[in-house]
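As you look at this complex, bear in mind that one protein chain is not there, while each of the others sits in place.
Per-chain numbering from 1; labels A and B assigned in written order.
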Amino acid sequence: MLSLIKNYVNQKQNVFWPGKVELVKYRVSNISPFLGLIFITLVFSFTTNGRFASISNMTNLVNQCFNVIIIAVGISFVFAHGGMDMSIGSVLGVSSYVGAMVWNMNNMPGVAGFFIAILVAMVFTFITSTVHIVARVPVFVASLCIRYICSGILTTLVSENDMYIDYTKYNGLNNGILKFFVLIIVIAIGYILYEYTAVGKSLKSIGGNKTMSYHSGVKTSRYIWGAYMILGITIGIVSMFSLARVGNVTATTGVGMEFDAMTAIVLGGFPIKGGARAKIRSAIIGAVTVAVLTNGLTLIGLDPSIIYGIKGVMFIVIVGISYVRKKGEIVN
Amino acid sequence: MSNKSIVRCENIYKSFGPTKALVKVDLQVCEGEIRGLIGENGSGKSTLSSIIAGVRKADKGIMYFRDKVYAPNTMVEAQKKGISMVVQEMGTISGITVASNIFAGRLDIFTRGGLFFPNAMNKAAKQILDEIGLTDINPSTMIDHLNFEDRKIVEIARAMQIKPELLIIDETTTALAAKGRKILYNVIDEMHKQNKAVLFISHDLDELKNICTHITVLRDGKIINTMDEKDMNIPDMRRYMVGRELSDNYYRSDYDGSYDEKVVLELKHITNDNQIENFNLQLHQGEILGIGGLADSGMHEVGRLAFGIEPTLTGEVMCTGSHSKISNPSDAIKQNIGYVSKERDKEALILNASIIDNIVLPSLDRLKNKLNLIFKKSENDMAQHQKEIMEIKCRDTKQFVNELSGGNKQKVVFSRWLANKSDILILDCPTRGIDVGVKANMYHLMYELKKQGKSILLISEELQELIGMSDRILIMKDGNITQEFMRSEDLTENKIIEYMI
Partner (left out) sequence: MKKLFALFMALCICLFSFAGCSTSPDDGTSKKQSERSESSGTATDHDGKEAKYKIGILYWGYTDPTGASVKKYLEYVGEAFNCELVFAEAFNADALVAATENLIQSGCDGIISVFAYAGMIDACEKAGVYFMQTQNEVIDESTLALIKNSKYFVGMITEDDFKCGYSEAESLYDIGSRNVVYLAPAPGIANHDNRVRGIEAFVEEHPDMVLLSNYRGDEYGEALQNFAVTYPEIDGIILTGGAAGSTETVYQVMETEGLSERGVKLSTAGIGEGTLERFENGQLASIRGGHFPTVGVGFTLLYNALNGDKIISDPTKTLYRPFLEINSAEEFKNFSKYVEGEIPPYTGDELKQLVKEYNPDVTESLYQEWADAYSLEDIIARHGSLIN
């Protein structure tokens, strides 16, 4: 701190540097998502007579936030470089279906289902990213196209009958402890890849300034492809765990996943345009917070429409406050 | 020159929060004066001119216009009195015609009985354009069809159409090429002849020396000195601006233009889809090779081609030492070449990222450990090292680059390539918009690098800089090299200009 003050006093340039107060505020705002989460947890535990914090509810919570957290990890790589994907839910549905087909075949090991589902998801995210990179179509449009294609595929596939699996056979995947470990592993790998390798750093710099990154030798296309591949992997993983949890694939499987994921990461403080301030822990905390909120609010017995309303208002409030007027972008 | 005062500022103070922009400023501009106003970035010159032009109000102090108290609340009020300003940034309104731009805000002149007569406006606009010398523009053209320079000239026309007593020009010449500058100088000349006054803010000390009758120097918000014509010389101007003695050697002290025989980078028969066709160039080890010319001569494109940003349609860009072709920036960086773009904020920096992020980006491969992981400590060390060497003024290396001044930003850009241990540097307008003090540091650094055996391709629109720093200068016009000059004491701008135009 002392050196900071010295620097401030010694400066000759007329540059506005934030003073000490600003620095404290900056540090606090970095941990405020944590604080918020702890606060909500305490409030819920109190108002539900401890039901919230019970082991059975905690197990439920792990199950319920599993999907969003893993997708949030995957989506961080895509948003970090300024991309997006509106097709996540539909792709999830299709890979669930294909995975279910594999699981229904007699001689296939369960792992094969995972591999195939991940492959299917990666195919679609690959198409999205390729159309964007090669044909220079904005990702919003490209991913929307994939969304409709996948949605159409899924609806056609389940039009006669929903696709069912043998629930009891794969019920082992619903184990809370197993899921917890899978979460930890995925978060760990995602975190390392994002913060400690050239992958995350390059993606963030592409999000900050694509031209400069290109001038600095970053092979932008390759990294963008990579980001979508990572997203595809996470979609595949989630699709099979989700399938095991529910027992079937319907036309509504996965619907809305992209919005849940986007809400989650924005809530955690992840900037929509990516760049240097995009931290993966924001995405993860946001995902956990959304799950905790949904779980807790339902436990209290609120009317479901009120719950939607609350989520909507929170989203608007948080995004609105993050909106930097002079830049006109959502910067956090 | 008569001594009647046009505008007089007494005891002006202005602060923005904790920053003192102007402190006890007294300034007087008289009839017939062409007053130059110089100072480093942040010295207060734009603040002062904006107060005079009615854009903002001073905190303390009084202004007089023709000896009567003058306190405009808006630019329009200032214009009514007879003071108008042409600004640095884009000041024309998109989507309407040239004539509408010129008469923006004053369309009531051409309105009678509720009906608006555009023809009258166009006619008046044509007259003004002719008067200032921009004769080839039709006033009913949409402003968006004009190029940047012409739009600037329309702004000058707009400022002139109210027949101002004082014309303030705020760093406009950076936006103008030869044609625009000629028109501007004519306008200034006319003002001088008519015993009116001009307040001219510019970074181009030569230009000011040639045109101005007096030059006032600002530093840290205070008036340091006002020079009249006999006192005007560039070293003194610099000294007043910076506040300390710059070593005599602003550029290089030597006139030894020697360099190694060995060629490090060669452009062979390269062509792009614009002006460059069958272009050849050789850069030697330990050489500072300058490339000069007009803005559209193609020299900026050469820089981009040399770094692989734009692919060449024919021939190749060859890094001679390793016999490797350069077809994209990634190749170039592997060969230890660095590139500083002339669009600093747009292309050379990530404004919304930290100094560390900006510095380490090309060197990520270098920082990887055995497991391909990059730890924050190694990034921090690299950035900290650069911060010390380059004396980057910042709070710490985690600070975001958009909070730095122009000079420090450029230091970050340079640091990036030094950290990557570049042997060849392609610099495109590296000192544009940078204060004198920092500029001197940069030139010093370039010379040091040359002595270490590094090679520099220096592309610049500033002839003085090229003459001062280069071992060899290539002048380009329309995509071709028109002349080559070797380093010499007698080399002057005049000798070079004819090959540029």
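By our rule, a contact is a pair of C-beta atoms (placed from the backbone, for glycine too) under 8 Å apart; a residue touches a chain by one contact, two chains touch by 3 or more.
Worth saying up front: this structure is predicted, and the values here are computed from it rather than measured.
Asker: Touched by the hidden chain, which of the shown chains?
Answerer: Missing chain, whole complex, touching shown chains: A.
Asker: If the hidden chain were put back, which of A:99, A:190, A:254 or A:274 would touch it?
Answerer: Of all options in A:99, A:190, A:254 or A:274, contact with the hidden chain holds for A:254.
Asker: Given that one chain is not shown, which residue among A:95, A:125, A:242 or A:263 touches it?
Answerer: Only one listed residue reaches the unshown chain, and that is A:242.
Asker: Name, in rising order, the residues on chain A that touch the hidden chain in the full complex.
Answerer: Those residues of chain A that touch the unshown chain are 25-26, 28-29, 32-33, 35-36, 39-40, 43, 47-48, 51, 54, 56-57, 60, 63-64, 67, 155, 158-162, 164-168, 171, 174, 242, 245-256, 269, 293-295, 297-306, 310, 313-314, 317-318, 321-322, 332.
To be clear about the criterion, only the chains that are shown with their structure count from here on.
Asker: In their shared complex, at which residues does chain A touch chain B?
Answerer: That would be residues 4, 7-8, 11-18, 192, 196-198, 201-202, 204-205, 208-209, 211-219, 275-277, 331 of chain A.
Asker: Which stretch or stretches of chain B touch chain A in the complex?
Answerer: These residues of chain B touch chain A: 17, 19, 21, 41-42, 220, 307, 309, 329-330, 332-334, 339, 341, 346-354, 357, 360-362, 364-365, 368, 372-375, 393, 395-396, 399-400, 403-405, 407-408, 416.
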